[in-house]
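Removed from the display is one protein chain of the complex; every other protein chain stays in position.
Chain nomenclature is as follows: A, B and C, assigned in order of appearance, with residue numbering initiated at 1 for each chain independently.
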Amino acid sequence: MIITIRNAANSEARAQLMALLCRITGSQGPITTTHMNGREVVAIDSALINTEAHSLLKSQPAVEQTHSLKTPYQLASRAFQSENTSITIGSTNTCTPVTIGGINADPVIMAGPCAVENREQLITTAQAVKRAGAQVLRGGAFKPRTSPYQFQGLGIEGLHLLAEARNLTGLPVITEVMEPGMVEIVAQHADVLQIGTRNVQNFPLLLATGRNSKKLPVLLKRGLSSTLDEWLLAAEYIIAAGNPNVILCERGIRSYDPQTRNVLDLTCVPLLQQLTHLPIVVDPSHSTGRRELVPIMSRASIAAQAQGLIIEVHPDPDTALCDGKQSITPEQLEKIIHETTMIAHMIRGEARVA
Amino acid sequence: MIITIRNAANSEARAQLMALLCRITGSQGPITTTHMNGREVVAIDSALINTEAHSLLKSQPAVEQTHSLKTPYQLASRAFQSENTSITIGSTNTCTPVTIGGINADPVIMAGPCAVENREQLITTAQAVKRAGAQVLRGGAFKPRTSPYQFQGLGIEGLHLLAEARNLTGLPVITEVMEPGMVEIVAQHADVLQIGTRNVQNFPLLLATGRNSKKLPVLLKRGLSSTLDEWLLAAEYIIAAGNPNVILCERGIRSYDPQTRNVLDLTCVPLLQQLTHLPIVVDPSHSTGRRELVPIMSRASIAAQAQGLIIEVHPDPDTALCDGKQSITPEQLEKIIHETTMIAHMIRGEARVA
Amino acid sequence: MIITIRNAANSEARAQLMALLCRITGSQGPITTTHMNGREVVAIDSALINTEAHSLLKSQPAVEQTHSLKTPYQLASRAFQSENTSITIGSTNTCTPVTIGGINADPVIMAGPCAVENREQLITTAQAVKRAGAQVLRGGAFKPRTSPYQFQGLGIEGLHLLAEARNLTGLPVITEVMEPGMVEIVAQHADVLQIGTRNVQNFPLLLATGRNSKKLPVLLKRGLSSTLDEWLLAAEYIIAAGNPNVILCERGIRSYDPQTRNVLDLTCVPLLQQLTHLPIVVDPSHSTGRRELVPIMSRASIAAQAQGLIIEVHPDPDTALCDGKQSITPEQLEKIIHETTMIAHMIRGEARVA
Partner (left out) sequence: MIITIRNAANSEARAQLMALLCRITGSQGPITTTHMNGREVVAIDSALINTEAHSLLKSQPAVEQTHSLKTPYQLASRAFQSENTSITIGSTNTCTPVTIGGINADPVIMAGPCAVENREQLITTAQAVKRAGAQVLRGGAFKPRTSPYQFQGLGIEGLHLLAEARNLTGLPVITEVMEPGMVEIVAQHADVLQIGTRNVQNFPLLLATGRNSKKLPVLLKRGLSSTLDEWLLAAEYIIAAGNPNVILCERGIRSYDPQTRNVLDLTCVPLLQQLTHLPIVVDPSHSTGRRELVPIMSRASIAAQAQGLIIEVHPDPDTALCDGKQSITPEQLEKIIHETTMIAHMIRGEARVA
């Protein structure tokens, strides 16, 4: 159940409500609220609300409204917030911000290398993806690798290089964070915190990104075999921890055919848009694992109404330290941006057959 | 290994070759050959060819060329035939034929009801999908149903109704065949034989459709959990039985999330186009199981380079005897055809942003 | 809904009931009834039964009882028949019959080669598995193979060899049937008709085996990715066609890890035993695809309460024409039978720690 708090509630009324919420949930407090689209809200387990508790809540002077939803996720639900969540990436202090999730916006393209390898590789790629039309620079400083013997990323040094690339290009930066203790450090250098596939149910990490002091947006990749409910509940962890700025990222799910690395589930894009107000982007690189499929599946993703793409680009894919087989060149990126923009316009009724 | 037979080979040389092939394969003959794109070919298990057999084969006067391929499928392989297979659906005697699989062709739209229910329902739908721009009429006379207690189709009566609808509209007709003994009967009334998901490895049925006396095209749906190799080997059964006119149809694969009926694997479209020369269409109805997703996934399918769509349309979806939840109206079909045509043009470089 | 027909119903009362059932189901008859455990029954789609139809049915003199079940399958349901179905395999005319599905019976072991290759291989194997303690001989005459270029079995010749092996050993014979038109021919030579994984939803084949003139038992393998409901509905097709003698066979399901050919779902054994009264056997050969795992998973299958095993045995596994990697020797079979018998005794409380 979601409780909307009255804007004008005075501190006494608020304190009384918080005490009641502590009592109902058995929490020792403090209760975390989230500011979403102009409302201050808090959600609690519906199973804890009996008729008495409900009428107690409703009679609170600090309570604007209560919402009973049937979905397991609450704040992430389209049933609660019918308008799309619109999220601004980047701050005018350091870069050119871009907005994702609005209406009638062109798709947001996030591009860059799988891993930050060194200064030259990163800066070259950043400048090239900027020229190609990308609006956000991606690059991994901390790399989750299946084997402990694979390259694990440059770590803190990689963060510094990303910040430098942002300064040079004006592109806001997205990079992965792998553990709760690193969230604040990564947040000092990045504009979007990425949570990887393998961490989609790393609950302490979800909470830590939800609590990050800058309220930086979080890009939450789908797990290897997440159901939509599980994924949205992972988003709910972040939102309930105080951060409504969650971007979902479909990146393929595990299946039985070794021909592709994963199966890209594009149908989840319009399906999620029914279920949630959060923006949804697609990663055509990890989902296909093959460079030559990236342009085609980028087009299909935008035709399926994805609000953005996150694509691995490398100036020389064959020498990449990580995921070279699925990296494309900046030239290919430019063509993708051209084509997907046309499809986005067409969907909005702004293109015509020649 | 594939053997191409010399066009000018006389009957003696042919007989000598066939005898040799019987000896190598242990078959008692006759050996089936297939005419593909102007060549007469036959494939045999590479494991049966040692050096001696190979040089014997090469020295045959009836042999034009031998091809050693590494793929398990042979005749279906792009490595053997680099040009797209182009298939004509329908005959000018009874309808307006349409070609699928050529280059620079608009997507072929096959549409109609899941099941033929009665004369009025079928004729109304056929006329409506024709008006909406569809080129092929689909409709099930024999319905494979999970439960023995569900409606199993009108059977032969349904075939007659389909033939009548073809006469009235000029649309060629596709319908499913479920058992080898029915292939010739269905072939008398249909223009394309459909093999359903559950029969993708029904080998006697594959052979029977491969041998159908009219060499009608076969639309082969992907199995619930077919790998691409298994699917292409199923196509190989049909081609090796003498019929090169196979159309592949992606219709979603089984996965773990109950939110959608199946997961539509759109990435398989460009991947198959690397592996095979056969045309590929997508079924956005069965793959999503939800009416409101059909238009969006139709767009995405064409953006992924599918050469056609097969869509369930019903004049009154909510009263359909079968699969009503995923059926759309003729009006929605018209919009889908408009949008997918634009995307197809755009991919070919013929559209411009307004 | 299931209708039990009164034993003493005269032909007039029966005819009246059948006419009513035709009217309710829209069938033109004749209506098929099934004799199960001493009762004559017929099931129809519950959705067709409104209050009026129900009271009409109940007032029929030929109706003993009506049963409303919530499961999609009806006759296969444990809710309808609480006692285990007990099936006799083989006839005293030609072999030593064995019963499966009773209470307190030892597991029934079916063993033999994947494919019948030649007389010597089959007879040798048959005698060896008999000596090792197997009660049923398995062997494929018609082999469904993923590729059209693989060995497809000896066909009719294989059936004759199987019948000869039965004569020599007294072991009843199980073999696969792949198409409706072959059911009667296979039934002339076999004691159990096997339906393979790829045909679990080949509905015409299910019906044909259900109607086989000898009412031979049918061993129905689980599909590559069948749900339990789908599998039980496939069994329902056979039972509703008049043949209650269905044996279910778990043989592994498709999953994402290429390390094993399939994932053996042993939990389905006790789960099925809650849902259905049909006997359940396990195929540890196909499910693991690896010879060295067969003995271990045989033990686990019996510990999970399987009522039998079907195992591939070859006198010289490394030279087998088909599935040699998963075939074991007769010596290994003997050890498996010894161990699984002990586990079966232990489960029944007849064994003690030494």
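We adopt the following convention: a contact is a pair of C-beta atoms (placed from the backbone, for glycine too) under 8 Å apart; a residue touches a chain by one contact, two chains touch by 3 or more.
Being a predicted model, the structure only gives us computed values, none of them experimental.
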Contacting the left-out chain in the complete assembly, out of C:L69, C:A241 or C:L293: C:L293
Sole contact to the chain not displayed, among A:A240, A:L264, A:V281 or A:L333: A:A240
For subunit C, residues in touch with the removed chain: 225, 227-229, 253, 255-260, 263-271, 274, 287-288, 290, 292-293, 296-297, 299-305, 339, 341-343, 345-347, 350-354
Where the unshown chain meets subunit A, residue by residue: 43-46, 72-74, 144-150, 178-181, 198-199, 201-205, 223-225, 229-230, 233, 236-237, 240-241, 254
Residue ranges of subunit B at the interface with the undisplayed chain: 254-256, 258
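Assume only the chains that are shown with their structure count from here on.
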Centroid spacing, where centroids are CA-atom means, of subunit B and subunit C in whole angstrom: 33
Whole-Å separation of chain centres (CA-atom averages), subunit A against subunit B: 40
Euclidean distance of C-alpha centroids - subunit A vs subunit C, Å: 50
Per-residue multi-chain contacts in subunit C, two or more chains: 254
